[in-house]
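One structure, pasted below without further comment.
Only one protein chain is missing from this complex, and each of the others stays in its spot.
Chain IDs A, B and C follow the sequence of writing; residue 1 opens each chain.
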Amino acid sequence: MIKHITQNQKNYLTRFEFILQGIARPISKSFPFQNISKIMRENYAFEKARTIVPFFYYFMVIVALYRILDLSNIVNEGQRIFAPRWPIFWADYLHYLTVIDIVHVFFILATLTGAFFYRHRAGRFIVFLGILEYHALRNSFGVTYHNWDIWVWIALLFIFLPDAWGSAHKSPRKRKRFLLVFWGAQAFVLLMYSMSGMWKIIAAAGQYLNGEASAVSFDAFSLHISTQLNILPETMTSMLGPLIINYPLLGWLPLIAIIYLQSFSFFIAFRPSLHSIWALGLILFHVGAYLTIGAEFFQHIPFLLFLFLDSPFRDPRASWRQTIADLPIFGWILGYLPKRNITNAV
Amino acid sequence: MPYNALKIFLLSFFIVYFFAGFYVSKTIRGEKYLIFPAFLFTQVPPQIGTEYTVRILEYGGKELDHPILFPDAYKLYFDNSIALPHYNSVIRRIGMNIWQGQSGEIGQYIEALERSFLSKPVVYEIVRVKFDTIEYWRTGKTIEEKSIATFNTEDAGL
Amino acid sequence: MSLSHSLPKKLIVLFLVFYFVVGVYAHFYIINQEEVYLLYSWDLYTKVPPRIQTEFTILIHEFEGKRLENPIIFERARGVLYSSLTEYRHSTYNKTNIQNIVRLLAPSIMHDKTKEIERLRMELEKTFLSHPVVYEVVEITFNPIERWKNGRFININSLGIFTSQVF
Partner (left out) sequence: MNRIRAVSKLINGRLGLGDIDRFVQKDKAYERAKSIVPFFYYFILFVALLQLLQLRHLSEPLIFAPRWPIFWADYVSFQSAGTIILVFFSFATLAGAYFYRNHFGRFVAFLGLLQFHAFQGSFGGPNHQWDLWLWVALILIFLPDIWGKTKQSSREGKKFLIVFWGAQAFLLLTYSMSGIGKLLHAALQYFQGEAHLFMFNSAAFHVYSWLNAMQATSLLGQLIIEHPLLGWFPFMFILYVQVFAFLVAFRPSLHRVWALALVLFHMGTYFGMNAEFFYQVPLLFIFLFASPFHEPGTSWRKMISDLPLVSCLLRRLHSKHVTVT
């Protein structure tokens, strides 16, 4: 009987792997993904990635502590509607205020556990639970906040880090897997930006063809800003918003640059030389978005800093020339030029 | 800087900061900009505490039936875009200075406080409240509320 | 052996693809409904707002018995409709609420649904700080830049004038 079950499980596993292969192989062999393995060869990248991960967990403790200061705001929100999301299904059986206390205190304790035991999968799993519960609570008031999504997903991805912490566990395969999960977190962050950029391009094409104002119109950015500012109360404005509304041309290039930056983000996952520049660009984008349309998405910034600013995959010896050659579009154009030069010289 | 010099420099910095901190803690304000003795909650508060507060007698030209104390008046009569702790420190400073007979130094604080009234004229008192800490926590009862000064926003300065 | 070696890679790639596909799906097929929890298409500020916009809103004509020279539009009615003393954060909630109500109220006036109007008016007037308020439900047409710069509207189409009462 026992044998039978294990046999069955095995079948399942092989079938699962078979299906997986069928879907994943073509993708992972196709254009950008084949580069992943190339990126993560160096031992030095592994050492660096290993020093970054704990700081993610330390940071979570601080986030959790600061979240509890926001508790009274959450209590106020609950006066409207409280509809628990599935991760806090148990909330139905308890008093509303008790639920809030439990989620917050658990969040802090979970992250504190994570800070100490991030080397153990169980520790990382508890952190994930903590953030998931908090995220669910935050989203249980009828409105969906996506600001915290990234925390949940990265915490989930990091659960899969292999145990490669001690100096004894440095088999090349574990090292590679470790880097792969780390890369997965990076790629995920970049994917979010790419998706955002993609919609903008699609919408721009549609609006342009319809003859409406579109992202390429000169007044596009000032239309965005004025529409946002019209909704705000009179006393509130943004620092740079009025300037761009008055001189719409100032906003044209930044908007195009943002779309470029966002759309090609995912591509950057395969271009380590550009990691730190992209992080800088995206941070400036967040700051700029806040100073103009007043949209604040600062929860993403720690990830840009931790994962990309000093990216483990970035070769410290990489030259400026190579970095520029890696740039999407510009690099491709430049790629043709030297060749022609050479042929000219010959 | 060579290693040893660096070490001596750091240690002497610590020593200087340490003694500067203790020195500063003895001054009246208990601190100086950039130097902080980190004396937080060093003294166990006495059972009979004293605080200073503001009591509003007339507001917007109308005499109030029941004069109200600052904590209750904060939301109604003051510009509450300014955070509570700011008010507390200003009121405490006014109270302590009057109590110690140094009324000359409170001009700017009084001015700041009066600027924050939502409507004028206002007649208010600075009150020194004496209370038993435990009793006050449980029931909100005070031992003594003593008015130490009365101000009218219409009076020109002090 | 070789399978388990590349399994994590495939899982991660699949995860990325999955997130993307669901995001795209959500973008096209789940409109105006509850979003998929934890998944998001990230279409933020995707469309450039049109140069000519129309919106339902309310104009305040009379407040606390005082007739206003120039009626105030709802967005600028901080301190009249909703308290200037409440924190901004809170007032935005009130505002979104009010905006949603107005968005439903205007069409029901246009279609003369008496019961619906009654219900929505009650919802709306509950949020006012004091009564009576004389207000007008309008449809405004405007250029956002012009509106922000000098508060000018292209067209204001009145749908109905009401006087609020305590329900």
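By definition in this document, a contact is a pair of C-beta atoms (placed from the backbone, for glycine too) under 8 Å apart; a residue touches a chain by one contact, two chains touch by 3 or more.
No experiment lies behind these values; they were computed from the predicted model shown.
With respect to the full assembly, the chain omitted from this view is in touch with A, B.
Contact with the chain that does not appear here is found for just one residue of A:W90, A:Y145, A:F218 or A:F298, A:F298. Of the listed residues B:L6, B:L76 or B:I148, the one in contact with the hidden chain in the full complex is B:L6.
Counting over the whole complex, chain A has residues 48, 51, 54-55, 58-59, 61-62, 65-66, 68-69, 101, 105, 108, 112, 115-116, 166, 236, 239, 276, 280, 283, 286-287, 290-291, 294, 296, 298, 301-302, 305-306, 309-310, 316 touching the chain that is not drawn.
Residue positions on chain B in contact with the hidden chain: 1-8, 10-11, 13-14, 17-18, 21-22, 25, 29, 31, 33-34, 36-47, 49, 51, 71, 81-82, 84-90, 93, 108-109, 112-113, 115-116, 131, 133-134, 136-137, in rising order.
Simple rule for what comes next: only the chains that are shown with their structure count from here on.
Contact topology of the protein chains: irregular, matching none of line, ring, star or complete.
Seen from the Cα centre of chain A, the chain whose own Cα centre is farthest off is B.
Inter-chain centre distance (chain A to chain C, centres taken as mean C-alpha positions): 28 Å.
Across the assembly, chain C contributes no residue in contact with two or more other chains. Among the residues of chain A, none is in touch with two or more other chains. Remark: chain C residues 3, 5-17, 19-20, 23-24, 27, 35, 37-38, 40-51, 53, 75-76, 78, 88-91, 93, 144-145, 147-149 touch chain A in the complex.
Every residue of chain A that touches chain C in the complex is listed here, in rising order: 17, 20-21, 23-25, 27-28, 33, 36-37, 73, 76-77, 80, 85-86, 135, 139, 144, 146, 149, 152-153, 157, 160, 173, 177, 180-181, 183-184, 187-188, 191-193, 195-196, 199-200, 202-204, 207, 212-215, 217, 219-220, 222-224, 226-227, 229-236, 245-246, 248, 293, 295.
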